[in-house]
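One protein chain is absent from this view; the other protein chains keep their places.
And now, chain A:
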Amino acid sequence: MVMTMVDAVGDKGMTMPDAGLTPFTDGPARLIDMDGLRRLVDVLRDRGYTIIAPTVRDGAVMLAEIDAADALPHGVRAETEAGTYRLRHGHDDAVFAHCAGPQSVKDFLHPSRARLWSADRTGDGAVTTTGPDRPAKRLAFLGVHPCDVAALAVLDRVLAGPEHPDPVYTARRDGTFLITAECTEPSATCFCTSMGTGPAATRGFDLALTEVLDGGHRFLARGGSPAGAEVLAELPSRPARPADASAAATAVAAADAAITRRMPAESLPDLIRAGRESPHWDDVASRCLACGNCTLVCPTCFCTTTEDVTDLTGEHAERWRVWDSCFSLDFSYMHGGPVRVSTQSRYRQWISHKLGTWHEQFGTSGCVGCGRCIAWCPAGIDITREAAELAAPRAGNEPA
């Protein structure tokens, strides 16, 4: 439904683009309350969707299948800093006021483990094979923040592009229903405003909600596709008054103002190219555990490896595709050994692809500014700070 929407992230090297505060104008905005949100879950379920939404599990906001809107986090905030994430419970009923947990829609559309094929030897020596597992469910994602909508657009370019569509991804992506929740509560690790992906939702969704707490808990709702408008029409709602629209815009503008983390305001591909031999890689490597967490929580990192398994009889074989990371030695293993032995080279590879060569390869940045790699790095390595460190000598070296 929003499958063709692949350009939510700009492709000009990310020089502080417009944060996209212009409201979507296709159809009048409606107002729904918590009952309307509950009804939304029912309507989607009746339409055959499996609804994936934020929930609280083990001290973090995690994505899970929900049956009812009551399963959403209520009054939960996530406080993050480099290397830390803490949930705070309490003071209101906000359901979408939490920034990125470790998961994203990637976890469902590009699963961490997927069987690519299986093969069985039959009695007469022939071999029968079956292709990738087909998803049993059609997914609706509820409460996806705009940075993650942008990440989905990046994944669409990578995994659903016309040249090499990935059957595992496209089978899950086709027919998804996407409900974005505009960001009204960014955290300290967010920098979407530098990447032009938020906090407002401008495109790439079926339905957009803006949660408003001032003057009563309610949601401004806008359709972003015919399917979204159809679903919205089924919900108990009333026209949004100018005061509602203004309260929603104020909440999003406040989020915009609250985001203070920044990427350097210059062409990041140029920055990375110029920093190839920077001594700063040694500094990063002294702190980097090469544990792979940054890549695994990144909503656009898509690299995988394959594992071939056979059962004990040797009559049944399977090939599995598993999330991999450019931080493992095996990732760059060619005949004779790994190409990127040092942590310096592995961190450089990751950030160079993410901020630099991704543009050449896919016509967009690989980074959407969600801040997950900062918060979920156990060592608190900060992509914006590392980029700034690369930028610093350049700024200093410029002729007066």
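Keep in mind that, in the parts below, a contact is a pair of C-beta atoms (placed from the backbone, for glycine too) under 8 Å apart; a residue touches a chain by one contact, two chains touch by 3 or more; residues count from 1.
In the analysis below, contacts and distances are computed from a predicted model.
Enquirer: Which of the following names does UniProt give to the chain that is not shown: "ABC transporter substrate-binding protein", "Oxidoreductase", "Right-handed parallel beta-helix repeat-containing protein" or "Cytochrome c oxidase subunit 3"?
Expert: Not shown, but named in UniProt as "Oxidoreductase".
Enquirer: Pick from A:Pro102, A:Pro132 or A:Pro393: which residue touches the chain that isn't shown?
Expert: Of these options, the touching residue for the absent chain is A:Pro102.
Enquirer: Can you work out which residue in A:Ala60, A:Ala160, A:Val231 or A:Ile351 touches the chain that's missing from view?
Expert: A:Ala60
Enquirer: Out of A:Lys137, A:Arg241, A:Arg273 or A:Arg287, which residue would touch the omitted chain in the full complex?
Expert: The one listed residue touching the chain not shown is A:Arg287.
Enquirer: Tell me where the left-out chain touches chain A, residue by residue.
Expert: 57-60, 62, 83-87, 102-103, 107, 112-113, 286-293, 296-297, 307-314, 322-325, 327-330, 343, 375-379
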